[in-house]
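Here's the structure, in structure tokens; my notes come after.
Complex shown without one protein chain; remaining protein chains in place.
We call the chains A and B, going by the order they appear; numbering starts again at 1 in every chain.
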Amino acid sequence: MAKPVALECRGVTKTFGRVVANKNCDLEVYRGEILAILGENGSGKTTLMNMVAGIYYPDAGQIFVDGQEVTIASPKDAFAYKIGMIHQHFKLVDVFTACENVALGVEDEGRYRLADVRKKVIEITQRYGFVIDPDKRVADMSVSEKQTVEIIKVLYRGADILILDEPTAVLTPQETEKLFAVLRRMREDNKSVIIITHKLHEVLSLSDRVAVLRKGESVGTIETADATESSLTEMMMGVKVELNIERSEPKDPQERLKVENLCSVNEEGRAILDGVSFTAYSGEILGIAGIAGSGQRELLEAIAGLHHLTEGDIIYQDPKTGKTEDLRDKNPIQIRDLGVRLSFVPEDRLGMGLVGNMDIVDNMMLRSYQKGHGFFLHRREPRDLAVNIVEQLQVATPNVSTPVRQLSGGNVQKVLVGREIAAAPTVLMAAYPVRGLDVNASYTIYNLLNRQKEKGVAVIFVGEDLDVLMELCDRIMVINSGRVTGIVDGRTARKDEIGLLMTKSKEEMQDGENG
Amino acid sequence: MIAFLVSAIRLGMTFLLGSTGETITEKAGHLNLGLPGVMCMGAACGCYAEYAYLTDAGMEYSPLQAVVIPILAALLGGAVMGLLFSFFTVTLRANQNVTGLAITTFGVGLSEYIIEEADVIFSKASKHFTAPLIPFAEDLGSFGKLVLGYGIFVYLALAIALITTYVLNKTRVGLHLRAVGENPATADAAGINVSRYRYIATCIGCGVAGLGGLSFIMDYLNGMWEYCVDAIGWLSLALVIFTVWKPNWAILGSLVFGALYVASSYIPGVSFAGKELFKMLPYVVTILVLIVTSMRNRRENQPPQSLGLSYFREDR
Partner (left out) sequence: MAKTDKKHTPLVHIVKRDQGAITWQNRILIRAIAIVLALLVSGVLVSVLADTDPMKVYESMISGVFGTERRRWNAAQSVAMLLCVSLAVTPAFKMKFWNIGAEGQALVGGLACAAVMFFLGESLPLPLLLVVMIVASVVAGMIWALLPAVFKAFWNTNETLFTLMMNYVATQLVAWFLKQYVKNGSGVMDVMSDYGLPMIGEYKYLLNVLLVALLTVLVYIYLKYSKQGYEISVVGESENTARYIGINVKKVVIRTMLISGALCGVAGLLLVGGTNHTISTTTVGGRGFTAIMVSWLAKFNPLFMVLTTFLIIFLEQGSKQLTSDFGISSSVADISTGIILLFIIGCEFFLQYRIVLNRNRKEVTK
């Protein structure tokens, strides 16, 4: 006898403008189980769950709770059906304490008394083994504490269906283990737990069943016991992963960028970069792997002159003269004025690399608007460049006067990468350049990077997909919590070896050194 | 000295009502630059209602009704302006700054029209507002005069400020309201109806501010209409910043503002011109407070985080 169905989605569809996020998605969740929803970035996992949680409203399709069709038009409706979601970006009010955040939106019987809330919060923490100070302000909390508050919030409302959106992305391995223990305890409590993830090992170790989404459509649901890494990957990717990215041998590698002992801290004084050292050579692609938020972004921004360092040096060696320059504490303009041709494709394309409301021509000027004499802009060159890029990279756009915000993700990226490459860089840094892109666009980007490598550019590639990193990069540097945990050869490295490095803690590293 | 303090308190209460109203609005994330227009409308509606009532009732009017009717009218007049502001900023998601300024233009114009339809002198009616609420206060000497000798508005303003403080900090509604102003996406995810909270908070806030407008005319000016309620509105807006969004602090702050505003008339030797410099002080100290709080960057003294921003759930 199967367990009763707690939640069911049937034919759910959601579009944003021209982008189809979910198409005809089906999903079933039982009571007392942990269901993993697996899919690549942009496969529509989060959007689907947001509709269940009442954040978005579906364009079509039905949602059933306990066998009855329901309309979930707002998060409030979701709570009424005992559905609670823990979002990837925490929905907490910074100036409130943990208790106040928990009390938010709850319509208990009787008067509101924070003391009562506090009591109940403590009860919940003891029951599930959380460690949290209920009177601490959220602004003063660590990421893992904030997540705990989110979970308590949902439990406080008596949710029976819990949805967690990539909960482990920001956690250390120890914190992840603790979280999983809590989730298992919830399963024993006969709750339904849905965990959104793209990490296969988590799926295998935690869940009872796995539902796989691909490009917004549901591929199917299988018992975890019957699944293996490769079968899941196949479901996720559609075909068995044979990426076939071309990779040439580096020609005449020369030291181009030498980074030594970079350290930085965030506003609260916690270390973001913690002694990062590496060397990037010309004519090779250096991959950077790591859990999201391990300091990848800050590392690239530090090199580009956008992230303040407390320690360390960034030594650039000029390919022609052989002269070296220290780029530390210089802003992007000073770096350029030194004659360093450093190009940077940031992770946030429309928020940093490009200006969404400007047209392609004006975006071409971002890096070069100061060129030329006088007070006025020179639009001729950028226009030619824009026309060129549109033509060569086959950017789908009505014309070069179209605001880039109106282009699709892949075309936006082509514009950005095209501009950065047009500057004839000697160092090219790219952060997650294929995130959210379809297969064709991704290969265009891989090819562009490879061309640059063959031209003798030192390419630094931050990626999240290990298969891509292993097929594209000559060397892969793994970082965790702002520390380099290892640099491996891209041709010989094994996936599990990299995965291990990604979660290696400081203590383990020291043990390794001593032992 | 007593006369000075009494005068400062009576004016201060107008500021207090205005700033409490605006604080309620701003806690919901609405920066309502229409406050001067709202206060004008409150004053005009209240006065017009008084005029209409007195004309209608003739000699046999009831003093109680002569007080209650204008107060209700002022509340209503302010609330309607709040409704207008919310409609544009919440439902139509218009820019708050621009909408607020348009509301000020509109409200100041409309209030002048309304008051011209009525009368500009309400000295007789005003007596019912300024008459000491506690009958024997006058007999208690300076203490009585200073503490007990006020008309209804002073006590009303204090009560509203204290209730607002209590509601904001100690009740569920207040918790939700603050969440809406700090982080509407979070509030929304928690099942709080952001639009409804913003609508209601703005209407209530504007109603209270409208009351402030009426108190200026009926209490401080003893019923003599002056076309300067909008200036009082801007000062009330300043007071919100001066007291870092805390209505209980605003009780003291309003006294400071009231005192600064009237001080020049009571300090001997201040020249005619010097008075104008005195009137500058509330604005200058507000700027200083603004600077100091931003430099110290303490979280509890900052404006609500999403102040001035419209919220659309499906924004991506």
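The working rule: a residue touches a chain if its C-beta (ideal position, glycine included) is under 8 Å from a C-beta of that chain, and two chains touch if they have at least 3 such contacts.
These numbers come from a predicted model, not from an experiment.
> Per the definition of touch given earlier, which of A:107, A:223, A:348 or A:496 contacts the omitted chain?
The one listed residue touching the chain not shown is A:348.
> For a quick check of understanding: of B:7, B:86, B:104 or B:215, which residue touches the chain that isn't displayed?
Within the whole complex, the residue contacting the unshown chain is B:104.
> Given the contact definition stated above, which residue among A:122, A:171, A:338 or A:358 touches the chain not shown here?
In the full complex, the listed residue that touches the missing chain is A:358.
> Can you work out which residue in B:94, B:185 or B:309 touches the chain that's missing from view?
B:94
> Where does subunit B touch the missing chain, residue by residue?
Counting only subunit B, the missing chain is touched by 31, 33, 84, 88, 91-95, 97-99, 101-113, 116-117, 231, 234-235, 237-238, 241, 271-277, 279-280, 283-284, 286-287, 290-291, 294-295, 297, 303, 308, 312, 314-315.
> Taking the full complex into account, what residues of subunit A touch the chain not shown?
Those residues of subunit A that touch the unshown chain are 17-18, 57, 62, 67-71, 73, 77, 80-82, 304-306, 331-336, 344, 346, 348, 351-358, 362, 365-367, 369-370, 375-377, 402-403, 405-406.
Here, only the chains that are shown with their structure count from here on.
> With centres defined as the mean C-alpha position, give me the subunit A-subunit B separation in Å.
Chain centres of subunit A and subunit B, defined by C-alpha means, are spaced 47 Å apart.
> Along subunit A, where are the residues that touch subunit B in the complex?
Residues in contact with subunit B: 16, 53, 55-57, 74-76, 78-79, 85, 87, 91-96, 100, 103-107, 112, 137, 139, 153.
> So in the complex, which bits of subunit B are touching subunit A?
These residues of subunit B touch subunit A: 170-172, 175-176, 178-179, 182-183, 185-193, 299-300, 305, 313-314, 316.
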